[in-house]
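Every protein chain of the complex appears in place save one, which is left out.
Residue numbering begins at 1 within each chain, and the chains themselves are lettered A and B in the order written.
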Amino acid sequence: MVALITHSPILIIAIPLVAAFLTPLIGMASKKARNALVIVSLAFVAFLVIILARDISINGIHIYTLGATSPELTLPGGAMVPIRIILEVDAMSIFMGIIWATVSLAAAIFSLSHMAGETGQNRFYTLLLLMVTGGFGMMFTGDLFNLFVFLEIASISGAALIAFRTRFADAVEGGFKYIVISAVAGLIFLFGVGLLYAQYNSLNIGFLANAMQYSTLDIIALTLFLMSLTIKTGMVPLHMWYPDSYTVAPANITAMLVITSHACMYAVFRICFSLYGGVLDASVVGWIIVIIGLLTMFVGVTMAVFQTDVMRFMSYHAISQMGYMWLGVGVGLAVLGNPALDTYGRDAISGGIFHILNHAMYKPLLFMTAGALFHRTGTRDLNKMGGLGHNMKFTLILYIIGTLSIAGIPPLNGFASKFLIYESVYQFNPVLAVVAMLVSIITLASFTKAFQSAFTGPQLPEYKDVKEVPKPMLIGMGILAAAIIFTSIFPGLVVEHIVNPATDALINQAAYVNGIMGGGMP
Amino acid sequence: MMEHIPLNFPFLAAALLVGVSFYILIFKRNLIKLIMGIGMLASGVNLFLVALGYRAGGNAPIYTDVPEGPMVLPVPQALTLTSIVINVAVLALMLTMVILIYRHTGSLDSEKSRKMKG
Partner (left out) sequence: MIESPSGFWGPVVWIIAAIVALLIAYFIQRRGEKAYKKGVQSETFLMGNPKLSEGETHIKAHNIYWGFFEGLKKYYVPTIAAHTGIINDHLIWFIAGIAVVVIILFVTGGI
């Protein structure tokens, strides 16, 4: 068991990778065995993530050096520079890992019946497991070039999954836009990595944080990193490709893609706090991120009220909710190094990170309910739907839970994280809290519009024999709804044990660097 | 400053490649030309990575029968190989999607072949 915990970072990345390449072989023999392989490997990865999380909460940062004689040997033979690829898992990384494990398991169970009528399902599950690998690699790595490689793995498999149903013309167009944006963003990111390597001769984040002097080339590298990662999270004004791609994908793939864009946001935080932490011009970069957050929230939600396509509507809401996370963490970054960090900066970062957790639970749930509507009625257009609440009662209840959560209505978990953000951002600048509350109200308004169009009203004659969705889809949505209800009733437990350690790990750059540079042994 | 130009020539070439590729990505409407622009951006970044590892008078970073003198840095060459492989996969995927877009909409123009806006 101890060996399992020690080697768990690489096992978490390697098991979906191996399972991805075994899936076509086993799928040729039997379909039930292939489905069982996918679900069992994702469940085992979730188990490994939970025991690794428990180990990190007891013992601190977990270092894994690939190919060394012992996993913590980062500086062998008294070397001054860490060699080999190093995976560094601290509390913030394992926080993202828990989210990714849960959502990918729920999405895989959902796809057992949602994709049941498609051809080429072997390739679908291979690509899904490859995307899981890419996501975990991005979250656990301690090395900039490794981040680039796993970012590209996740992007390529994500684009292929968006365009999977090639019989729809707009699905292929959405996939094409996703891969063009991801390719350009990845190449710009690689340019920035090259700039940093040219100056300091190392790719390791811990070593670079120690050796960083804030020269002109470093400023250009910071800009390239920021822009290339934030375009993939869908920040305004670079967001215009985002709804086109996320509308046309199968519903559970959109759920996983939202978490991939959270992983890109995690990479931005890792670069701003752990790589450039001490030398950054914190107030300027913090204010840039705060302005980004405000614009994103407002433009996202006002465009969302206008939509009539239910998946496009939810994609704009995903853009808008990311603005809350940028706002919370941006305020924390702007007061980094001030004594104000202790009064409200830490709570602002906690609010932003707690909002990542909450968003990762209710947004996939909402996308999956939209997928359930598409599965039974065959259309995504809200103008054509009506009165479906009479037939699809479970979907109705899950949709109501998701709506109350995203709009920030007590007692659900959306209110808990928005409460933290409002109360701490208000002390930084009152205008920010006012805009955030306004956006929350418009969110509720737009979800009420979709609820009225799709679910309420008299039962239309063309939908008289629409039945409830099959059981695997309900189980997939039920996992997320159970997580939402648990977080709603016990937010104190979640904040104290999962969110606050993540905040402290982000702010504490010295512990991150020490994990790498202090790991030498004779 | 003019005497530094021969030393910096690879970096100027990489910057020129990246600049031309930005021009193509912004102004050309044909989807195939867009993909060529992304290929040119990849070439520019790869050239930049290899050029930053060069040391004056250096030999190839292979230990067997190496002559005396400094070696060029091997790590950027490894980064470039990885990047070339990833870009091959990305370009293949993009070309497949362009074929499917042409079959569905009959046009290769980025404005006439779009179905979603707003």
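The rule is simple: a residue touches a chain if its C-beta (ideal position, glycine included) is under 8 Å from a C-beta of that chain, and two chains touch if they have at least 3 such contacts.
Not measured: the values here are computed from a predicted model.
Note that the absent chain touches A, B when the full complex is taken as a whole. In the complete complex, the residue from A:13, A:130, A:353 or A:416 that touches the missing chain is A:416. Interface note: of A:238, A:444, A:475 or A:511, the residue touching the hidden chain in the full complex is A:238.
Per the touch definition above, the residue from A:122, A:223, A:377 or A:391 contacting the chain not shown is A:223. Of A:210, A:377, A:391 or A:459, it is A:459 that touches the chain left out of the display.
Within the entire complex, the positions of chain B that touch the omitted partner chain are 22, 25-29, 34, 110-111, 114, 116-118. Against the chain not displayed here, chain A makes contact via residues 176-177, 180-181, 184-185, 188, 216, 219-220, 222-224, 226-227, 231, 237-238, 240-241, 244, 281, 284-285, 288, 299, 302-303, 305-306, 308, 343-344, 347, 382-383, 386-387, 410-411, 415-416, 419-420, 423-424, 427, 445, 449-450, 452-453, 457-461, 488-492, 495.
Quick note on the criterion: only the chains that are shown with their structure count from here on.
Separating the centre of chain A from that of chain B, both taken as means of CA atoms, is a distance of 29 Å.
Looking at the complex, you find that chain B touches chain A at residues 18, 25, 31, 34, 38, 41-42, 45, 48-49, 52, 73, 75-76, 79, 82-83, 86-87, 89-90, 93-94, 97-98, 100-101, 104-105, 113-116, 118.
Across the interface of their complex, chain B is touched by residues 145, 149, 152, 156, 159-160, 163, 166, 169-170, 172-176, 179-180, 182-184, 186-187, 190-191, 193-194, 197-198, 201, 203, 243-244, 247-248, 306, 312 of chain A.
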